[in-house]
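Have a look at this one before I ask anything.
Of the protein chains in this complex, all but one are displayed in their positions.
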Amino acid sequence: MAGAGIDAAALDRWIRAFAAAITEHEAELTRLDSAIGDADHGANMTRGLKAVVAKLDDGAATGPGALLKQTGMTLVSTVGGASGPLYGTFFLRMATAVGDTDTLDGAAFAAALRAGVEGVVARGKAEAGDKTMYDALAPAVDALDAALGGEDAAGALSAAAAAAAAGRDATTPMQARKGRASYLGERSVGHQDPGATSAALLVQAAADTLG
Amino acid sequence: MAGAGIDAAALDRWIRAFAAAITEHEAELTRLDSAIGDADHGANMTRGLKAVVAKLDDGAATGPGALLKQTGMTLVSTVGGASGPLYGTFFLRMATAVGDTDTLDGAAFAAALRAGVEGVVARGKAEAGDKTMYDALAPAVDALDAALGGEDAAGALSAAAAAAAAGRDATTPMQARKGRASYLGERSVGHQDPGATSAALLVQAAADTLG
Amino acid sequence: MKKLINDPADVVTEALSGIAAAHPDLRVDLEHKIIYRSDAPVQGKVGLLSGGGSGHEPLHGGFVGPGMLDAACAGEVFTSPVPDQMLEATRGIDGGAGVLHIVKNYTGDVMNFEMAAELAAADTGVEVVSVVTNDDVAVQDSLYTAGRRGVGVTVLVEKLAGAAADEGRDLAGVAAIARRVNDAGRSMGMALTSCTVPAAGQPTFDLPEDEIEIGIGIHGEPGRRRVPLAPAREVAEMLVEPILADRDFTGDGGTLLFVNGMGGTPMLELYVMYREVSQILAKAGVGVARSLVGPYITSLEMAGCSVTLLQLDDELMRLWDAPVRTPGMRWGA
Partner (left out) sequence: MKKLINDPADVVTEALSGIAAAHPDLRVDLEHKIIYRSDAPVQGKVGLLSGGGSGHEPLHGGFVGPGMLDAACAGEVFTSPVPDQMLEATRGIDGGAGVLHIVKNYTGDVMNFEMAAELAAADTGVEVVSVVTNDDVAVQDSLYTAGRRGVGVTVLVEKLAGAAADEGRDLAGVAAIARRVNDAGRSMGMALTSCTVPAAGQPTFDLPEDEIEIGIGIHGEPGRRRVPLAPAREVAEMLVEPILADRDFTGDGGTLLFVNGMGGTPMLELYVMYREVSQILAKAGVGVARSLVGPYITSLEMAGCSVTLLQLDDELMRLWDAPVRTPGMRWGA
């Protein structure tokens, strides 16, 4: 990762890149959520990340921990639905893991990311294969950890993004066991999970901005 | 008209032929009423004439007056809407005009028909050109009267049927001023009136059975 | 045609039998298609009868009960009931004080109720007075039409005349209230979609995705004009403007604002419309003292709405607030 380490400015770039990707893919997320959900994932995430960016623009939060916490709180307060508490908890747990560090090295960032993903599990109780955002996030943190030893930061984050994308794609044949897609039973098979899709955008944004 | 005059059996044939024509044209009447009304003229007339035929089958009414009265009463009791009271009054007034005659000659039948049409006007206050059943009925009785002097019965009734059909066709360019088509204002122009259409079937049935 | 029905020919009878099963306070005569309050006739009280084609539920059957109608006659879908039904119901609700017929102004309804009143006079000796509602400002040039249609105000007439009858007024007094309400009310409606008459099996008219009908009635008939799809704000203007142009509603007592759903439009949208309409009224200096929002006089599953405005005064306000206990409107009881 960034030679000089990941500071608040880098995280700011990451989150803004995520917001931009969400806005760009809003219609796709809604379409995916129409097939196996209630057609609001695009609107939910766009609304939340607009609020997050507005907070970033305010510039009140300084330091990685404060910035991640602010992002988590804002998502909890503005997204609603399943993804609000899940993405909110993700960033809040990252904030806790980061503490008051000013600059994160690769290992610290990876550990924070893992803490975030563990927060998603703590909140949503998803397991691998349930066809949720966890199926994109879990492979990403595993790939990041594995790559951290050998590759450079950029390479490690790219590997994580690739793993998230593969995880996202792998949700298509799955039968959902969590969230509202689970109500569809077998009819959920053959559709890509919207939350895994937004989660892959999150990891890709990290690769694009923190590498 | 029938050389031997028009007796109850002949009227029975007429009304049954009218019922058959209505059933055959039910969808067309509904379609016409969809364009400038509420899409029920076909169902209304079919329901009413089914009930009328059931009464004829019962065979309780004997004699032209009783038979026409029974038909009018049944229409009033089963059709509803605008056409129920109008067709009902038509037959009831015919019945009154016929009195207790057993057999009607051409003039008596024409007079009864005119009384029926006057009943329609008394009930519905339609004038020529209002785009209603009156626009088919009025030319028919006029033609019948005019033809009665010269032609034979069959020819006179055919002339009446042709006049009714022409009157029906003439409703297409009219702007409705009575009934629910009038609410459409100028948008009623260009559509054939459903009631004039059923009325032309009535006169045609007379030509087919009483000629 | 996608509907929760069996044979289209049976829809009215089967719905009536559902009403009978669901509402023990009502008594339903399935043969004559009449819904009575179960304690009819109420001795000494003026009886209120209305009726019309089916497909407008809760109007009229859903407004039968203490404080409103004593009975309602149900016709086939969008088809006026027949005089026999009205005569039977008139007999059934006469408690000695006479019967008021509340008739929506449609050729069919008027003629059938007229024949019923003639028969009642001849056959029963029950005193009958008829009041015809005609509040629809979409119909202009009444000289060249069958006159204005009776729409939303009918609901209000049934409520207010019902309360007047409950107060013990005589037939002339109840009829006077009904006429006064009709005179003080105006309505205008619009449709986003057509509806499908069960027996017809297909939509009464076609309406492209980007157009709406303004000035519709309640029988699925097309309206006065077709305009491009517009935001709620503009639709509200199109409905309120002709109402305010037709009558002054700035009286001291304030108004009753009734935003009605046509059957297929959900409450969420009706409340958006309520907001838009009330903002326009505020700007026009029209006060709103009472509200009614919901599908009360419908056109099967048509999507759309109508706006009815009624000028109130102390008396009408008191009658509005009086208890009513029917399936479709209930308070204070």
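Things worth noting here:
Read from first to last, the chains carry the letters A, B and C; within each, the first residue is number 1.
Assume contacts are C-beta pairs under 8 Å (C-beta built on N, C-alpha and C of every residue); 3 or more make two chains touch, one makes a residue touch a chain.
Because the structure is predicted, anything quoted here is derived from the model rather than measured.
Shown chains touched by the hidden chain across the complete assembly: A, C.
Of the candidate positions C:Ala122, C:Leu143 or C:Leu268, contact with the unshown chain belongs to C:Leu268. Screening C:Val139, C:Ile214 or C:Val235 for touch with the missing chain picks out C:Val235. Counting over the whole complex, subunit A has residues 30, 34-40, 42-44, 47, 76-86, 123-124, 175-180, 182-185, 187 touching the chain that is not drawn. Taking the complete complex into account, residues 2-7, 11-12, 14-19, 21-23, 54-55, 57-58, 62, 77, 192-193, 209, 212, 229, 231-233, 235, 257, 259, 263-276, 278, 288, 291, 293, 295, 298, 300-301, 303-305, 325, 327, 330-333 of subunit C touch the chain not shown.
In the analysis below, only the chains that are shown with their structure count from here on.
Listed here as common contacts of subunit A and subunit C: no chain.
Farthest chain from subunit A (centres taken as the mean of C-alpha atoms): B. Mean C-alpha position of subunit A lies 54 Å from that of subunit C. A separation of 32 Å divides the Cα centre of subunit B from that of subunit C. Per-chain CA centroids place subunit A at a distance of 75 Å from subunit B.
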